[in-house]
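Each remark here refers to the structure printed beneath this line.
Removed from the display is one protein chain of the complex; every other protein chain stays in position.
By written order: A and B. Residues from 1 in each chain.
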Amino acid sequence: MYGKKVKLRILFISLLLLIISLTVFLILKSLEENVVYFKSPTEIKTLNEIQSKKIRVGGMVKKKSVVIKSNEINFVITDLKSEINVTYSGSVPNLFTEGKGVVAEGFLKDRNYLVATKILAKHDENYMPPEVKEALGDK
Amino acid sequence: MFKFFEPNKIFLINSKVTKYVLFLFIIVLSIGLLEALVLSPEDYKQSHSVRIMYVHVPAAWISIGIFSSIAFLSMGVFIFKNKNLSLISKSLAPSGFIFNIVALVTGAIWGIPTWGTWWAWDARITSMVILLLFYLIYLLSWRIFDNNDKAIKITSIIAIFGVINVPIIKFSVDWWTTLHQPSSINILSKTSIHSSMLIPLAIMTAAFALFSLLIFLMKYNTELIKIKNKGLDRL
Partner (left out) sequence: MINEILFMNGYGQYVWSAFLFTLLSFVSLFLITKLQLVKEQKKFIAKFGLLNSQKTRVAKLQNINKEILSGTSKI
């Protein structure tokens, strides 16, 4: 159908794309540590040593774990396997609620305790009007 | 195979079509804006800030779509030595670039009330910034290289290299932990956006696509006239 030259060029482009993809894949694979935005509590538990640099932990705010004391807020981040206690002073985003996603940035004191300097709410992919949510909740 | 893309034929149709596309775009955009800002319901959790999604998501989709088409056409340029394809790519790029900026800016605005930060160097956002950089060097290299043959070669190579970034953007939310939420609309699995919110999203996507088409037609016309001005009848 096509000439020999055209076929050769198709082969060339395919090989070029393959090479670039593999290179990018290997680079990203080796940088995985930095590409992930946050770690789960389970991953924190399995850390060999506690680093003194800033770290982000993400998961779900455990239900009925939020305790607000004057200027300080304490809660538990869970990934349903492991948990980590977080303490933070300051205001939290509007979407920060129990049972929803959260990312806490701060310093680890030990494997069970994080002093946060920043709290980010992680939104999920579900969008629906309040009435629909209520109807779903009733079921 | 490429008869359809004959510049002279397109040129004739093009000048008339632009007007209709502009007209249609304004109508669809008005309906879309009414749906997105007034008629659609608020979200159970994000309240009214969900409305930002109706510009953010279509802009992101179309900027990624346009870059993929540019890369695809660039492969055509390279394989079939068809230079008109590179002219089409060149004319597609400006609207894709603008949509990429719109996606990033509206995303940042949305992030303030939702995440509690306007920026995060997570995989999704960073890969979108990389796409923006690819758009930038693509557009710049058209301007830098006066020699047309050289410009065609270099821009095509940039587009082909840049297309590797597209699947990274798409799957970044699945491969790594990101602050950005995973995609709500999937071809294979169920979408997690309520139907009342899909209507404005679909209309806005159509409006944005029409805008891209409009800019593309105008830009393509400009490029064709430029070539004629240079005294060349064919590419």
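Before moving on, here are some points about what is shown:
Here is the rule we use: a contact is a pair of C-beta atoms (placed from the backbone, for glycine too) under 8 Å apart; a residue touches a chain by one contact, two chains touch by 3 or more.
Here the structure is a predicted model, which means the values were calculated and not measured.
Although one chain is omitted from the display, it touches the following shown chains in the full assembly: B. Within the whole complex, the absent chain has one touching residue among B:Y44, B:F78 or B:W110, and that is B:W110. Only one of B:V28, B:I64, B:L85 or B:I98 touches the chain withheld from this view, namely B:I98.
For the options B:A59, B:L92, B:M128 or B:I164, the residue in contact with the chain missing from this view is B:A59.
If you put the missing chain back, the residues of chain B touching it would be 33, 36-38, 42, 47-49, 51-52, 55-56, 59, 94-95, 98, 101-102, 105-106, 109-110, 112-113, 211, 214-215, 218-219, 221-222, 225-226, 228-229.
Going forward, only the chains that are shown with their structure count from here on.
With each centre defined as the average position of its C-alpha atoms, the distance from chain A to chain B rounds to 27 Å. Of all residues in chain B, those touching chain A in their complex are 41-46, 50, 53, 75, 78-80, 113-117, 120-123, 160-161, 163-164, 168, 176-179, 181-184, 192-194, 196-197.
Touching chain B in their complex are the following residues of chain A: 6, 9-10, 13, 16-17, 20-21, 24, 28, 32, 35-40, 58, 92-97, 100, 103, 118-134.
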